[in-house]
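Structure incoming, see below.
Removed from the display is one protein chain of the complex; every other protein chain stays in position.
Lettered A and B in written order, each chain numbered from 1.
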Amino acid sequence: MGTSRTLLLAGAAALSLAGTAAFAQRGADGQVNILYWQAVSILNPYLSSGTKDIQGASVVIEPLARYDENGNLTPTLAAEIPTLENGGVSADLTSITWKLKPGIKWSDGTDFTAADVVFTWLYCTAEGGGCQQEAKFGGVTNVEAIDPLTVKITFDTPKPVPYAAFTGGQGPILQAAQFKDCVGAQAQSCSQQNFYPVGTGPFVVKDFKANDVVVYEANPNYRDPAKPAFQTVQLKGGGDAAAAARSVLETAEFDYAWNMQVEPEILNAMTAKGNGEIVAAFGTSVERFDINLSNPDSALGDKRSTLEGGVHPFLTDPKVIRALSLAIDRQIIVDAGYGPNGRVTCNIVPAPDFNVSTNNDWCKTPDVAAAKALLDEAGWVPGSDGVRVKDGKRLSILYQTSTNAVRQGTQALIKQMWEELGVETELRNVSASVFFGGDPSSPDTFQKLYADVQMYTNNFDGTDPEAYLSSWRCELIPSPANNWLGENMSRYCDPAYDALVAELGKTADPAKRSELAIRLNDMLVQGGAVIPLVHRATVASAKANSLGGVIANAWDSELWNIADWHRVK
Amino acid sequence: MLTYTLRRIAFAVPTLIVISFIIFAILELSPGDPMSQVPLTVPIEVRAQIAEALGLNEPFHIRYLLWLNQFFINEPLNLIEHLSGWDLGERPRVTSWITRAPVVDLIAERMPQTLMVVGLAYLFGVLIALPIGIISAYAKYSLFDQFGTLFSMLGYSVPTFLTGTLLILVFSVWLGWFPDSYDTTLVVTDWASFVAQVEQMVLPVTVLTLFNAAQISRFMRSSMLDNLGQDYVRTARAKGLKEQVVVLVHVLRNSLIPVVTVIALGVPQIFAGAIITEQIFRVNGLGALLIVGIEGADYPLVQTLTFIFAVLIVLFNLIADILYGILDPRIRYD
Partner (left out) sequence: MTDATLPAAAAELAPPRTLWRDVWLQFRKHKGAMVGAAVFFTIIVLVIFGPYIHTIDPGKLDIRAKNAGVSWAHPMGTDNLGRDMFAQVLAGGRTSLAVGVSAMLLSIVFGALVGTVSGFFRRMDGPLMRLTDLFLALPLLPLLLVIIMLFRDTLRAAFGPETGIFMLIVFVIGITSWMQTARIVRGEVLALREREFVLAARSIGTRPHRIVLRHILPNVLSPIMVAATLGIASAIITESALSFLGLGFPPDFPTWGRLIYDGKDFIQLTPERVLWPGLAISLTVLSVNFMGDGLRDALDPRMRGR
């Protein structure tokens, strides 16, 4: 690091001599050091859907269009965004035609054409390829190259929102020439291609060490000759969030660090030193409780936490859920664990504004007395040890989450709030990689939910909540039958909800879509499937003062505009 | 001595086979069947192929034999190929599920930083611990001994995540002397890069050295004390031997016997025991790799790594036993 900093200083000195025109020169600003404390494993978003991997790849490979910081789709490789008005989207909503920007070259100097776009579709949908973004191509029947600069995507049914494929960090275009031998089962053994993809983005991979570090250098064939300002990028992994914050804000060894899940007082003390700041952007991330509506009793054996095993002894009563929600003082949780990177929320769809419900705002003002009254009314009365009982059942909750300092703090706070209510609470934390790992043989995954409630954060890509809200359909309940493959952790099952989701899938009118989204959100919150807690900043990163051009973007990869990043003089 | 050594080596092979069986059985025992460890996103066809490559459809003993074949024949051949440049034909490779890259390549990539940081720290630890242990024992309850005890007990009882954080705070944040992060892409080509390499190694090596030295110096001191009171020491002194000769030749030689065991047994831990320090300084060595593998349920990676640890442990046990024979001729082995 010492040497790179010297180089940087030398570069800066040379620039200040050269005068004002200096910053419009590719590679003039030396190296930028970025820290992702969870290291990048692979640079192919089609084989790994981890945020870190998608973002690491977004520096190199690009989609046709990206979301900007306001959630609007802006063209990258495309010449413009196809719409009904400009004729890009067919009137019957069954096809979309993208015009590509002319003159774009891959980093190896060859031309980027519509054939690469078609290949990317074939690559992801090939048998045996294990493509993790296959859902983005749901309903796509054909992708064809009309001419080298025109791609037409055809759908099996009318698509009110036809922009899922080839947009955002999850939909970059792969080079057909490089990946032609990696289709299908071969995808698994193409480590050279997966580590060193050829792209159209501002940087190319120079050195890749899996789960450790990626070094990029400026792409000589990038479409804007004045960009990127940095000659090299180092994307280092390892350590934890607090250490990453220190490396940017205190020791200044790094210019940018991702995902600052650190207690606010620590961040405040660090930013007070004046080396840098926290940049935040709010997307759709909500820290929430999944309520287990099925019975997690271990005596049930294989039927544990499945609907076949029976319903939960007390969490299916919406009054209990409402009481649990009312007892939580969310502002205390925000102040203790999130600071400026969190806001109180009562909705599972927290953004954008036109989709946000106001019907659940009662939860913003905690009211222990009302919560107690609700439980009394539901027949739960305090027993001799202060824990409420009804029909011989104790109001005792096993509360699990992933291991992380902020979450354990929240657990402790909520445990106290609930115990004040007369609800016994037992805490458990599971290593994040096990918890979110989805390994069907582990009893600790969030799909298994061998607990009464669990807390974690989830979000959706882009601004449209349809796919997200449809994950609470009956058919997506994880169970042994589908190898615990499902997103409906709450085991929420309501035919009316499923019908409303189907209606949303057919509605094109934006106002009507918002109205449906709000209704679905309210069904989940009021039906007791979830208890929303905190609307979290999607981007909460530490940035050194000397780094310019960073625009926090909650709707796409954080590194979406790295071509514009530069050294502030 | 030679026959003894040969016999011990001959014995190491069955030991390793039993250990490999146990590792295999442990991973078998882990809940569910091993194929379910493959990430859910891997489609059924690919699962079938992986299962076939590992022979999971076969009965247990066949599967185990195939596993042995992969570890004892295919991967060593790959290694020979890699080192010599010969082409010995295509063979299946043990591939990590997280990165889709051959496990052996991942290990090779991480070996340099692990040896540099953890290995050097162990070497320094031993070099510091032996003199401290010897002097502390010789000058028992002196000021030096008391300080030595305090130092080694602090080094041992304070968790490395705390010493590491403290060192970063003092030397990176306040003084700004050393970086708090280890750059694995740094290549030593000239004086400046050499200095940078030394600078980035100072803090992690210090943390680990402190921990290692603490443990070994306690054993050295205790062993020296035992021997200093022996009759042969009195005899040697009575013979009129110089004190230096008595202590550094007679006593030291005998005291080293148990200490050598401790040192030899600690060597394999170089490869496995620095998980926390590696994480704090972002060294990203083999310890970090093992954790990534365990957390990500990357069983090919975990199997390979743990088996390599096992080989190293058996090897260093062997070395410890042979050193025993050299240091203490009274221990007869026939």
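In the analysis below, a contact is a pair of C-beta atoms (placed from the backbone, for glycine too) under 8 Å apart; a residue touches a chain by one contact, two chains touch by 3 or more.
This is a predicted model, so every value here is computed, not measured.
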Tell me which residue among A:T76, A:Q411 or A:N521 touches the hidden chain in the full complex.
A:Q411
Please identify which residue in A:V262, A:C346 or A:I518 touches the non-displayed chain.
A:V262
Contact with the hidden chain, among A:N429, A:S471 or A:S546, goes to A:N429
Option from B:I19, B:L66 or B:L115 whose C-beta touches the chain left out:
B:I19
Even though one chain is hidden, which residues of subunit A still touch it in the full complex?
242, 262-263, 265-266, 269, 298, 332, 335-336, 402-403, 405, 408-409, 411-413, 415-416, 426-431, 434, 442-444, 450
Hidden partner chain, residues of subunit B it touches
11, 15, 18-19, 22-23, 26-27, 29-31, 141, 149-150, 153-154, 156-159, 161-162, 165-166, 169, 215, 218-219, 222-223, 225-226, 229, 257-258, 261-262, 265, 272, 275-276, 290-291, 294, 302, 305-306, 309-310, 313-314, 317, 320, 324, 328, 330-332
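To be clear about the criterion, only the chains that are shown with their structure count from here on.
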Distance in whole angstrom between the CA centres of subunit A and subunit B is 38
Would you mind writing out the residues of subunit A in touch with subunit B in their complex?
1-3, 6, 35, 39, 41-42, 47-49, 127-130, 132, 185, 187-191, 194-195, 207, 209-213, 215, 234, 236-240, 243, 246-247, 250-251, 253-254, 431-434, 437-443, 483, 485
What residues of subunit B sit close enough to touch subunit A in their complex?
30-33, 36-37, 39-43, 45-46, 49, 95-96, 98-102, 105-106, 109-110, 168, 172-173, 176, 179-181, 183-186, 192-193, 195-196, 199-200, 278-284, 288-289, 292, 295-297
